[in-house]
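Excluded from the complex is one protein chain; the other protein chains are retained at their positions.
Order as written gives the chain letters A and B; numbering starts at 1 within each chain.
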Amino acid sequence: MVAETSSAGAERGVSLQTLLAHPQARLLVGLAAVLLFLIAWQIVGAGEIVRSDLISYPTEIIRTFFSMAASGELTTNAAVSLQEFVQGFVPAVLVGVAIGTGFALSRRLRAMFEPLVIALNTSPIIAFVPIVVVWFGVGLQSKSVMVFLASVIPVIINTTTGIGEVNEAWIRACRAFGARRRQVVMKAILPGALPSLMAGIRLSVGRAVVALIAAEMYVSVRGIGRLIQVYSTSDRAAEIFVLVAIVSSFGFLLVTLLRRVEDWLAPWKRDS
Amino acid sequence: MSAADLHPPARGGFRLSDRGEQFLLGLLGTVLFLVAWEVAARSGLLNPVVVSNPSRIVAAFLGQWQSGDMLGDVRVSLIEFGVGFGLSLLVGIALGIAMGLSRLTEYAVDPFVWFLYASPLIAFYPLIIVWLGFGFTTVVAVTFLLSVVSIVVNTMAGVHSVDAQLVRAVRAFGGRRIDVIFKVVLPAAVPLILAGVRIGLGRALHGVVLGEMFSSNAGLGYRISFYAAHLRTADVFVPLVILVVVGILLNQVCRMAEARLQAWRS
Partner (left out) sequence: MGALLLDRLSLTYEQRSSGSSFLALSEVNLAVRDGEFVTIVGPSGCGKSTLLMLIAALLQPSKGSVRLNGTEVTGPGSDRALVFQDFALLPWRTVLANVELGLELKGMRAAERREIARRHIAMVGLRAFERHYPHQLSGGMRQRVGIARALSVGPEVLLMDEPFGALDAQIRQVMGSELLRIWERDRKTILFVTHDIDEAIYLADRIIVMSASPGRIIEDIPVTLARPRPLEIRNSPEFSVYRQRIWDLLEEQVRASGSWEQEGAKH
């Protein structure tokens, strides 16, 4: 690193670098920065230095959260969004693992579908929202389909690479003890590919959430995305922030949950 | 050498080079897919008005091209993309370097970067409309926000990855801080910066489409929702395909550049 390579002269005193090297420094500085930001926001918003219906401020946001929760608005819409998410995400994981495994086992199959996979992976998934809505209607189904589309590709890709990178030695060990192909898959390959697989699933979460909200914002009857859209047309910044916070928290929680699941399934894994 | 070796290789027969075979198979797969689609639509298995089919799409493509609509849309999207992504490159690399070099900056800015990285920025979208209105500025702003984060994060990682020994060497030969930054840190960080650029490009494309779809009346993203709203399904596919192709191209170009650079790393 550029900042180091100087020794400590004997009487250098307590320098900034010394302070920052402290193990808790990162946390404390980060916390301080966030706090400063929140305070500045509160002052600017509550003091109407900038119109508070445009930018809101922390205390108003918290207040709004509770009123939205109390009115049941949050729960009904969150429930719909959650349902759409699960109905798209779970099949995506299952199908993704299955296809990914298929690709790993058959190079030919993989080559055949590679263009399609690449196309779906690198193109902006949002572009598919209108056509999916045309095909699947304005209700829950189209949202689930979007979630599925957004999540299935990373899972496929990571499953394929995960299996491909499984340590050759483990496979050999299984076969040396007379395992048949299916047993090799179950006992050496799937566990070995697990970290990569889980990483792929975690990656999908972000994409899936974006696809879901985009689809709901585009057109829907209920859901968090729709709420966001509704409030956006009436300059209700506080409500929008509440919804943003909810969506972000959901994604964060899910990823954290997935990490826990991975630790539970694969305690032998080297640390990340 | 991988799990694919659970299959013993095919005996005899016509063998192409590995790459050639993969390419042909890819081609075959795509062609089969298109043919199946066409057949399904024509035979009435799927409703062609709703689902469309390749031949109609090609016709729509030609139609839009001739009317000049396509070029107009492409131009708008291109400009928004260029400005938005260009901005995020400038800001992203500068911020990434600052964070990479200064621990204080890194610790202070990191929570915000992390938040932008982890949260679905799409949810902020309506707020941005509230602040910036409809049209060009908003699209550029969204494009910027979506792509800047991956560039910052990767640039910072690139700076951190610099070999301290090289820094020491340049300092030993009398290099000042500015020399170290431009002659060692930046060049050494380029591979990771490129990776960030690759990801950022994809996200910028995302941002352009998102922006145009929800808050604009021009550009490829807008066209997609416009045609969809009018149930002109064949037309919908034209800008969609263009976007997909552009996405693939950008990605491949970046990967090739990255591979080139890997050469001197080894």
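In this text, a contact is a pair of C-beta atoms (placed from the backbone, for glycine too) under 8 Å apart; a residue touches a chain by one contact, two chains touch by 3 or more.
All values reported here derive from a predicted model rather than from experimental measurement.
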Per the touch definition above, residue among B:184, B:209, B:234 or B:254 touching the missing chain: B:184
Residues from chain B at the interface with the omitted partner, ascending: 165-166, 168-175, 179, 183-184, 187-188, 190, 263-266
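Just so we're on the same page, only the chains that are shown with their structure count from here on.
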Centre-to-centre distance between chain B and chain A (centres being mean Cα positions), rounded to whole Å: 18
Of chain A, residues touching chain B in the complex: 1-5, 16-17, 20, 25-26, 29-34, 37, 54-55, 104-108, 111-116, 118-119, 122-131, 133-135, 163-166, 168, 171, 181, 184, 189, 206, 209-210, 213-214, 217-218, 225, 228-229, 231-233, 235, 237, 240-241, 243-244, 247-248, 251-252, 255
Contacting residues of chain B [partner chain A, same complex]: 1-4, 6-7, 21-23, 25-30, 32-33, 50-51, 101-104, 107-112, 115, 118-127, 129-131, 159-160, 162, 164, 167-168, 171, 177, 180-181, 185, 202, 205-206, 208-210, 213-214, 220-221, 224-225, 227-229, 231, 233, 236-237, 239-240, 243-244, 247-248, 250-251
